[in-house]
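Working notes, beginning with the structure itself.
Other chains of the complex are left out, but the ones given are in their true place.
A and B label the chains in the order they appear, each numbered from 1.
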Amino acid sequence: MAHITMREAISQALWEEMERDPSVFILGEEVGVWGGSYAVTRGFYDHFGGERVRDTPIAEAGIVGAAIGAALVGERPVAELMTINFAFAAMDHIVNEAAKLHYMFAGQFKLPLVIRTVGGGGRQLGATHSQTPDAIFAYFPGLKVVAPGTPADAKGLLKSAIRSNDPVLFIEHATMYQVRGDVPDGEFTVPIGQSKVQRAGQDVTIVTYSKGLEISMKAADQLAQEGIESEVVDLRSLRPLDMGPVLESFKKTNRAVVVEEGWKSYGVGSEIASRIYEEAFDYVDAPVKRVAQDEVPLPYNRTLEQAALPQVEDVLAAVREVL
Amino acid sequence: MNKKDQLELYHQMVLIRRVEERGAELYQQGKIGGFMHLYIGQEAVSTGLIAARQPNDRVITAYRDHGVAINCGIPANQVMAELLGKSTGTSHGKGGSMHMADPGKNFWGGHAIVGAHLPIAMGMALGDRYGKRDNVTICMFGDGATNIGFFHEALNMAKVWSLPVLWVCENNIYGMGTSVERASAVASIADKARGYNMPGERADGMDVMKVYEAAKKAIETVRSGSGPYLLELDTYRFRGHSMGDPERYRKQEEVKKWEESDPIGIYRKYLTENKVATDKALDETDSEVLAEVDRAVEFAETSPEPPLEELYKDVYAD
């Protein structure tokens, strides 16, 4: 068990899987010589070489298409899309090809591929470079969508994603690479599609994932000082979506707040809230609150950007409302 | 090519023609739904092309895939069953006309998003190269597909990485109803190879032997390790783009003119003139094919519908 950053945990998972399985290779923009625009693959090119850590032209559809093709013929590509904002340039290949080929041909094709990408705002990159559109990818059956909130989960889930025989969109958060946590050394996997209670409590259930977890845990700490014990449930995977721990917690607390960084409408919170009402209606004591991003394209100016993004204070306010 | 193989090509071409003619009837009867794009008129292209591949060479194409499926060795039974959406079809009735495949026969589908399979084909070649397999990936697509970004990204990456892909453009003059000159900056698709510094050749796609020769040369060039290669084959579809095409964009004279160079007629002439076969022998093949197609229809019609469980199956592999 080592106390390392999210970046180190992700690198470790990639490195170990490449050492373990020669069919695993990385491709993407600046993953090689540069070392990854978020430095996740630093040192990989020198160790594994250009065939296994392949720099690509700027061609997102080409990158995802290449990963799909290589997966079809039996390799295990890990494609990196520099940020999730560029995934729109590969949208057809992600949602129409990767997500559908296995089903459409009645299981004849296997697509053991991972698309690693980076989402999130808060870095003053402006409207086109700051999105957290995780929910729209989770909309598509056939695709698995994972978004870890801790270094341990990042390592364990990425290893599972690489070993999975299905296409997995693995979403990292641009502002969480420095987050530290205890991560088991070597072999360690976390199954895709299992939510997890990251903090136990009985007064209110906070359902969240990725960056939302960071905010929620901070809020939970502050609430604890006021004697309010929050149970924080981390979805970890948006598809398949595991409502088990959420409902279990909710049936205990009867109150819930969903925290996500993306926009509110048609977002993750909408889905979670709807399911809670559908599956735990008799336990509902107050409306489920959704804490999310203001519905505007994110501006460059730091003050405005932060005003639009969900903050710890927003979570505190939401919790106080549902209590 | 020896006589036996030459006759087999004739058999395949006629089989494609008859399977689709019956398919058209079944479509009219409402037994086939969705979009169905007939290959009639273009049979020489995939027949000659696929005859030139090694068994380990992969083939991938667009939605106009019945002929390709048959050339790759998928029995007419399975093709017909897929058209009727039966559980015995290549894709258990879940894919339909546009989505036939059989990796076992190295046929990788049947893809309905124009141009989207080109980056995938490039990736298959990348995977094979990575896995040290020395096969070639043959990617077929239409003239209209060369104007979408996917084409550009795939051809550029294939060349940058010097991948073993043969890009085969079936130029049938139209992308749905839009002619090449109204949609493409260059009149000859083969010229697009220049922008990727790869060989670009053009051949007659109505003469199966010419296709075969051009394909042999192209495939072996690619196999030799010299990187990707673009082959344009001039052809024409005698039927509409898909069932129910009003065909406002072309004159019947144009269709008539092309029908004079019917690939089956051309090949039949070649076979008889070169004494590969007598008209009588070919007539026999024709009637054998008719029987084969009858059996395929019978097979398809009597095959079971996929069970409801099939709806929820294969969304994920694990």
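Here, a contact is a pair of C-beta atoms (placed from the backbone, for glycine too) under 8 Å apart; a residue touches a chain by one contact, two chains touch by 3 or more.
Quick caveat, the model's predicted, so the values are computed rather than measured.
Engineer: Report, per chain label, the number of copies making up the whole complex in this file.
Structural biologist: For the whole structure file, chain stoichiometry equals A x2, B x2.
Here is the rule we go by: only the chains that are shown with their structure count from here on.
Engineer: Using the average of all C-alpha atoms in each chain as its centre, how far is it in Å between subunit A and subunit B?
Structural biologist: Chain centres of subunit A and subunit B, defined by C-alpha means, are spaced 40 Å apart.
Engineer: Which bits of subunit B are touching subunit A when the two form their complex?
Structural biologist: It comes out as residues 58, 90-92, 94-95, 99, 101-103, 108-111, 113, 116, 118-128, 130-131, 133, 137, 149-150, 152-154, 156-157, 160-161, 310, 313-318.
Engineer: Provide the residue numbers of subunit A that touch subunit B in the complex, in ascending order.
Structural biologist: 23, 25, 51, 54, 56-57, 59, 61-62, 64-75, 77, 92-93, 96-97, 101-112, 141-142, 144, 164-166
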